[in-house]
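Data first, discussion second: the structure below is written as structure tokens.
Here the complex is missing one protein chain, while the rest keep their positions.
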Amino acid sequence: MKQHEHSFRVRYQETDAQGRVHHANYLTWFEIGRVELLRSFGYSYRDLEKDGIMLVVADIRCEYFQPAIYDDLIRLVTRTVAARGARIEHEYEVFRETTLLARGWSTVACIDREGRVRRLPEFLRRVEPD
Amino acid sequence: MKQHEHSFRVRYQETDAQGRVHHANYLTWFEIGRVELLRSFGYSYRDLEKDGIMLVVADIRCEYFQPAIYDDLIRLVTRTVAARGARIEHEYEVFRETTLLARGWSTVACIDREGRVRRLPEFLRRVEPD
Amino acid sequence: MKQHEHSFRVRYQETDAQGRVHHANYLTWFEIGRVELLRSFGYSYRDLEKDGIMLVVADIRCEYFQPAIYDDLIRLVTRTVAARGARIEHEYEVFRETTLLARGWSTVACIDREGRVRRLPEFLRRVEPD
Partner (left out) sequence: MKQHEHSFRVRYQETDAQGRVHHANYLTWFEIGRVELLRSFGYSYRDLEKDGIMLVVADIRCEYFQPAIYDDLIRLVTRTVAARGARIEHEYEVFRETTLLARGWSTVACIDREGRVRRLPEFLRRVEPD
């Protein structure tokens, strides 16, 4: 299974008054995971959009186990679970050291500039797990 | 079933370079829905936290059907689906006029200041659907 | 002097681990103030962008006196200070009841779709203080 690991620090702006990372930010992290996974295969999501291909989130879920807090060094593991037709499914795990903080899943759909669903370009389908 | 409707405009800051609302913001909207639902019953989430009770998101999901765009007048419907033990489940629908843009579900868990899971206070259990 | 008052509640997502509103959010509030000021004159910023006119922030400043906290009912007063050439200057005051929490100033510049600076449309120059 194709996967990529990306590390970054929790920003103060990402915390909330509960003293933990606001839960919506994990979705922003997952997005970074998708982009960096793609980059690790030699593709740039920015170039993809320049070519008129957009990936939009159709469905996303996150389960939270332990809170991330300010300045934590986060390890985000992103995996492609499926890539066929117009859709790619990813899975995410968010760690602080070896502690699993959260797990997520998403489905992104491929659309063109007019918002019409279109088949994934060949190279994106090759990202599919063997 | 107990439900509440809340209206607000999409902020420019909530959009992204795809010209639509960034998908993570729907989770922020759901949070507003939970708080306003509670307020409609006469309770303040701020007071709840002052009393040492915090509700933290344990699981959240959002399905996206149509994009919300800048300045849309959004109608958010929030429902309590279940409230027992330490957990409350909500369901959300995001509309622009009569068009359903997104639907969400979440489970929040009740914890105390030390982060220990605790039973919902009685009045929160009464929010449960009949 | 032309001014507009807009009220809204602080969102939980806008707070940070210091238990107060993260300072960057005041800029997002100022943006809402500009848009609502324009709306109060009968103009829609969304329509402006559709017509190929964009207002971009060239310079912004905020002074913070007292923290806003979660669920505060904020009263934002937005004023046009000057509007000439390609630029509009605004001034902002953020209140909780009668307490001044912050004060801001900004200059926005008018550009076209290609990013070229252009003169303000006539109706925007009329927003200028008498």
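The chains carry the letters A, B and C, assigned in the order they are written, with residues numbered from 1 in each.
Everything that follows uses one rule, which is that contacts are C-beta pairs under 8 Å (C-beta built on N, C-alpha and C of every residue); 3 or more make two chains touch, one makes a residue touch a chain.
A quick note: this is a predicted structure, and the numbers were derived from the prediction, not measured.
**Student:** Please identify which of the visible chains the hidden chain touches across the whole complex.
**Tutor:** Answer for the hidden chain's contacts among shown chains: A, B, C.
**Student:** I'm checking contacts with the chain that's been left out. Which of A:Tyr12, A:Phe41, A:Phe65 or A:Phe123 qualifies?
**Tutor:** A:Tyr12
**Student:** In the whole complex, not just what's shown, which of C:Asp47, C:Glu63 or C:Asp112 touches the removed chain?
**Tutor:** C:Glu63
**Student:** Taking the full complex into account, find the residue in A:Asp16, A:Glu31, A:Asp59 or A:Glu91 that is in contact with the omitted chain.
**Tutor:** A:Glu31
**Student:** Using the document's contact rule, name the residues of chain B that touch the chain not shown here.
**Tutor:** Contact residues on chain B toward the absent chain are 12-13, 15-17, 19-20, 22, 24, 69-70.
**Student:** For review purposes, identify every residue of chain A that touches the missing chain, sorted by number.
**Tutor:** Touch with the absent chain occurs at residues 11-13, 28, 31-32, 35, 44-46, 49, 70-71.
**Student:** For chain C, which residues lie in contact with the unshown chain of the complex?
**Tutor:** 17-18, 20, 23-25, 27-28, 31, 49, 54, 56-64, 67, 115
By our rule, only the chains that are shown with their structure count from here on.
**Student:** Taking the mean of the C-alpha atoms as each chain's centre, how many Å separate chain A from chain B?
**Tutor:** 23
**Student:** Just curious, how far off is chain C from chain A if you go by their C-alpha centres, in Å?
**Tutor:** The mean C-alpha positions of chain A and chain C differ by 33 Å.
**Student:** I'd like the Å distance between the centres of chain B and chain C, where a centre is the mean of that chain's Cα atoms.
**Tutor:** 27
**Student:** What are the residues of chain A that contact at least two other chains?
**Tutor:** If we look for residues of chain A contacting two or more partner chains, we find 17, 20, 24.
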